[in-house]
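All protein chains but one are shown at their positions in the complex.
After this line comes subunit A, so read on.
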Amino acid sequence: MAPASQYELAQPPSDSVTAVAYAPQSPTRLLASSWDKHVYLYDTHNGSEDAQGTLLNTFQHRAPVLDVCFGATDNVAYSACLDWQVYRIDLETGEKTSVVKHGAPVRCVVHSPQHSLLISASWDQSLQIHNTREPSTPNITIPLPGKPHALAASPSKLVVAMTARLVHIFDLTSLPSLFGSPNPAEVKPWQQRESSLKFLTRAVSCMPNDAGYATSSIEGRVAVEWFEDSAESQARKYAFKCHRQAAPADENGGGGDIVYPVNSLVFHPVYGTFASAGGDGTVALWDAEAKRRMKQYQKFPDNVAALAFSADGKYLAIGVCPGFETGVEDYSGEGKTKIFIRELGDGEAKGKGAK
């Protein structure tokens, strides 16, 4: 029997998931990072009928892991840890080495396979660029004007979203040459923008065709904009509301929506459409070109915190854990964290206007 179009991974992380990431080659190799101080490695397709997916390994850290990504191969991962460091994990041997040291917890980590760069963003208000080809080269530190909250790389650009609605875009192509240069601290952003969204940026994702990026905010909104600094390109940018629920109507005629944060955005690697995940427990597929919602998946049991498309675009991993409705004062995702794998149908993520 063909696999059901969506299933839940067995042995999910014991606490809330912070990120999920698919391997660059295999479409069934998935990493998940968690507040429970571990990184999990799954094979999403093995397993029995009632316990789908196999937990291949876990990698313990000293502190919660806020982000994880694959390196150049399916056997290398990088994790951003609350203990101020970025680790390189050899997924075969389980060997864990610190490659970047920040002055505060590391929020995001992104690998750029095109340039063999590992970029990490930390709450110490800096980026560090690590040369994965020659790990012994000293890292480049780029100071930032605000705390970074989201980071994404396209083939040639790096987008950093910070507090105070700051967005800096760096040109990745120019970075490798700076390794070993005497004064690398003077790296200037290629573009500085103000976020199109009025509220704190929550997620950033770049279009695979290198044309632009999307950002989302805590206030149920997503903006799509383009890198090119021409008037026409900038005029194309737009934003829209999503991940809201009409509040139950009261005597005053209801009024207003419950507005959820949009926790994650991912572009489809093949079709250039993108998925958004919200605190309302839904995942929606959007066609950035046609400005249409193509699909909204059935509600998940809880806040959707993380998303990832597999490299071939056939699978979507969905990390579900408690949201922030009850406040974050006694936050815990224990026992309520799940990872779903959705197999996309042919053309399910194919936009009408895009291709």
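Just so we're on the same page, a residue touches a chain if its C-beta (ideal position, glycine included) is under 8 Å from a C-beta of that chain, and two chains touch if they have at least 3 such contacts; residues count from 1.
Assume contacts and distances are computed from a predicted model.
This complex has a chain not shown, and the name its UniProt record holds, of "S-adenosyl-L-methionine-dependent methyltransferase", "C2H2-type domain-containing protein", "Rna polymerase ii core subunit" or "Mitochondrial import inner membrane translocase subunit", is "C2H2-type domain-containing protein". Among the residues A:Arg62, A:Arg133, A:Lys188 or A:Lys291, only A:Arg62 touches the chain that is left out of the figure. The omitted chain makes contact with subunit A at the following residues, 1-2, 4-5, 18, 35, 62-64, 66, 82-84, 105, 107, 123, 147, 149, 163-164, 199-200, 202, 218-220, 247, 249, 253, 255-261, 279, 295-296, 298-299, 323-325, 328-332, 345-346, 348.
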